[in-house]
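For this depiction, one protein chain was excluded, whereas all remaining protein chains were kept in their positions.
Should a chain be cited, it is by its letter among A and B, assigned in written order, with residues numbered from 1 in that chain.
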Amino acid sequence: MDLGLAQNWFFLVIGLLMVVSSLVVVTSRNVMHAALMLVAALGGSAGIFILLGAEFVAAVVVLVYIGAIIVLFLFGVMITRVGVGRSNTLDHPNSWPAAVIAIATFSVLAGSAVAFFGDEKIDRIAAVRTSDIGTSIFDRFVVPFEVVSFVLLAALIGGIVLARKDPES
Amino acid sequence: MTIAQFLVLSAAMFSIGIYGVLARRNAVLVLLSVELMLAAVNINFVAFGRHMADPIAGGQVFALFVITVAAAEVGIGLAIVLLIFRNRASANIDELDALKW
Partner (left out) sequence: MVTAALLAGPAILAAGGEEAVHHSDGGVLASGAWLIVLVPFVAALAITLFGKRLPRNGAELAVGAVAFVAVYGTVLLFSTWMGDGIVYEGAVTIGQFGGFEVEWAWVVDGLSIMMFFVVGVVSTACFVYAVGYMEGDVRPTAFFASFTLFAGAMLMLVSAANLIQLLIGWELVGVSSYLLIGHYWEQKENSSAGMKAFIVNKIADIGLMIGIIIAGITVGSFTLSTIMDKVEESDAALDDVAVVVAVLLFIGAMGKSAQFPFHVWLPDAMAGPTPVSALMHAATMVTAGVYLIARMFPLFEHMAPDALTVVLVIGTITLVIAGLLAIVQDDIKRVLAYSTLSQLGYMVAALGAGAYTAGLFHLFTHAFFKSLLFLGAGSVIHAVHSNNMSDMGGLRKDMPRTFWTFIIGSAALAGVPFLAGFFSKDEILASFNEGGHSIVFLLGVITAFITALYMTRAVSLTFFGEYKGDGHPHESPAVMTVPMLGLAGGAVLVGYLNVPGFTSSFYNLVTTRSVSHELLGEHATSFDIMALGVGFLALVLGIAVGYRLYYRDAPTQKERDRLRIPVLWPLLENKYYIDDLYMNGIVNPVKGPIARFINWTNSYIIDLVVNLAGLFTKGLGRFVYGGLDQRGIDLAINEVGAGAGFLGGKLRYIQTGKVQQYAGALFAGALVLVIGFWISIT
């Protein structure tokens, strides 16, 4: 990594932030902490997106992911009454197989990435404009778009049906 | 900026997400970890989209789709956790082993 570039410094810092907050998400004994650290991780990912020139995606991440989904999580946490404070029962006692798998996955993925891409650089030209994304959605990817709309609709209805109380009771 | 650094970052987050899915006992926390994994995947998509200089911006479009689906999935997932919690007064996944041998 060429640390002469400013982007690389930004990348390093944001990356570190994301990794640390992810670690906290998965190891914290406090649910609220975990949820809020996810916020940090997702915020970091938004920053990465900006670095990559995908501002619209960054904006959507902040709006939807952080703004809606995390809030939803917080609601879920509160309703399931895990306990706002620390709790000892959040992890499995034996979590070494998970660690093994995680490390193995990381090595495979990272290793293959480095092995295949090596020092290929991303060229600096052409950040993608939002209008291009819009055109692309409604031109090339209109079917997936419609399908995803249905998924949302189904999730909406499903969520309501699942979570409501029984009419008789 | 090399593509590899983004991919490594994405791999790290994905692995951490896997660890979280497998190691956590609380259902909500498991869902959180799943979100981590999805975020990592988003980074991957966008990085590749930028690397290929895709004229139709496929990487970013799909990243949007992933976010949408993630949102839907979280909604349903939490609804299910809610139902489980209502029935068993506990959010422990460990206790959901009725389909065992």
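Convention: a residue touches a chain if its C-beta (ideal position, glycine included) is under 8 Å from a C-beta of that chain, and two chains touch if they have at least 3 such contacts.
The shown structure was predicted, so the numbers you read here are calculated from the model rather than taken from an experiment.
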item: Absent-chain contact - pick from A:Met18, A:Val77 or A:Ala98; value: A:Ala98
item: Among B:Ile3, B:Leu22 or B:Leu82, the residue in touch with the chain that has been omitted; value: B:Leu22
item: For chain A, residues in touch with the removed chain; value: 92, 97-98, 101, 104-105, 108, 112
item: Touch list for chain B against the chain that is not drawn; value: 18, 21-22, 30, 93-94, 96-101
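In this section, only the chains that are shown with their structure count from here on.
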item: Inter-centroid spacing, chain B versus chain A (mean Cα positions, whole Å); value: 7
item: Sites on chain B touched by chain A in the complex; value: 1-29, 31-33, 35-36, 39, 42-43, 46-47, 49-51, 53, 56-61, 63-65, 67-76, 78-83, 85, 91-92, 94
item: For the chain A and chain B complex, residues of the former touching the latter; value: 1, 5, 7-8, 11, 15, 18-19, 22-23, 25-26, 31, 34-35, 38, 41-42, 45, 48-49, 51-54, 56-57, 60-61, 64-65, 68-69, 72-73, 75-77, 79-82, 89-92, 95, 97-99, 101-103, 105-106, 109-110, 113-114, 117-123, 125-126, 128, 132-133, 136-137, 139-141, 144-145, 148, 151-152, 154-156, 158-159, 162-163
